[in-house]
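Here is the structure we will look at.
With one protein chain withheld, the remaining protein chains of the complex are depicted in position.
This part shows subunit A:
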Amino acid sequence: MAKELLTLDDATTCTSWNFSGTRLAAASADGTLSIFDSRNPPSSSSLRSTFKFRVLEGNIVKIVWVPPEYGDAVACISADGIVSLWEEVAEDTQSLQWKMCKSFGNSSNKVLDVQFGISLTCLKMVAAYSDGNIRVFELLDPLELRNWQLQAEFQNVIESVSAFGKASCLSASISWNPQKGGSQESSFLIGFNSNTSELNSSKVWEFDQAHQRWLPVAELALPEDKGHQVYAVAWAPNIGRPYEIIAVATDKGLAIWHVGLNPDHDGRLPVKRVALLSGHEGMVWQMEWDMSGMTLATTGEDGMVRLWQSNLNGVWHQQAAFEPIS
C-alpha cells in the first residue's frame, strides 16, 4: 500500500511538497535546505537532489512553499524564529540557482508560522510572532520576491481594547482560505498556543477594502472554550458547498466547523461547530485537507496518521488510521 519515494538522512527535521507535488523541500537541524525533483516527468516516484545549501543558522522547523504564481520559492522557519525566503532563479546568463530573497524575525520576537495567500492579484504573507502579533506583508513586484511591504500588524483578538500582559506564544497555526482569484477578498484563519487565553482561539480575518484594514469576521470557539490552546488549523478547499469547512485542533480535541458564506448584520460570518472528535492522544501536529475538502488527514503526538470524513448524514468520524510499524 505504501510506496517508498525517498530516504533522507538522520538530521532531517521537516519536509514539504510543492503545490503540484513534483518537488520536495527537506531541511535539517543544521539549517541546510535540500530540494529534490522528480527525475522523470510522468512519474513522481524517483526523486533526485538538485540543491543543497545551508540557508539558516540553526534548526529549521518548517518549510512553506510560495504559491507557484510567484515562482519556485520556499520560506524556511528556524527554531530561533527566523524566516529565510529562498527562490530558484536564473539571473542573466547564470545558471539556475537558489538565492535568498528575504530574511526576517529574530530570537527575541520569533516568527512561529508563515503562510502565503493570494489576494486579488497580490501575494500576501501572514506571519505569526511569539509576542502574539500578526503581521501581513504584501509583495510589491510580482516578479521580485525581495521587496515586501508591511501592510498591517495586529493581534489575534476580537476586541482591540482588551488589555493583557506580555504574551508568550509557543506556536501558531495559519491557514488561508484556499479559494483563489475571483473578486472575493481573501481571508485567513489563525490560532495560537499561548499563555494568553484571549489570543488563542482561532479567528477568521478578512481584509476590509473600504477601510483598508483586517477585520475578524468569525471566531471558531464556543464561549467556554475560547482560552483553549490551538495546535493546528486547516481551511478546507470548497468545491461548491454552500458553507466553508474548517478544522481546528485544540487540547480539547479536533473540531469541525461550518462557516457561512455571507455575513450577518454585524459583519460576522455565522459559524457552527458540527463535530468535536477525539482520536489523537496529546498534541495534533498537522492537519491537511484533500483537494475535494472531503477528507481530513491529521498527525499527532500519538504517532498515528488519521483520516476523517463525514458520512451521508453529516456525521464526522474517523475513517481510518495508519500506524507506522518498522
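FYI, a contact is a pair of C-beta atoms (placed from the backbone, for glycine too) under 8 Å apart; a residue touches a chain by one contact, two chains touch by 3 or more; residues count from 1.
Please note the rule applied: contacts and distances are computed from a predicted model.
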item	value
Omitted chain, identified by the protein name its UniProt record gives, among "Nuclear pore complex protein Nup85", "Eukaryotic translation initiation factor 3 subunit I", "BBSome interacting protein 1" or "E2 ubiquitin-conjugating enzyme"	"Nuclear pore complex protein Nup85"
Selected residue (touches chain absent from view) among A:G71, A:G227 or A:P263	A:G71
Listed residues A:E87, A:E206 or A:D225, member touching the removed chain	A:E87
Missing-chain contacts mapped onto subunit A	1-10, 12-17, 19-22, 24, 26, 41-45, 47, 68-72, 87-90, 95-96, 121, 141-144, 180-182, 237-243, 285-286, 288-292, 294-295, 297-299, 303-307, 309-315, 317-326
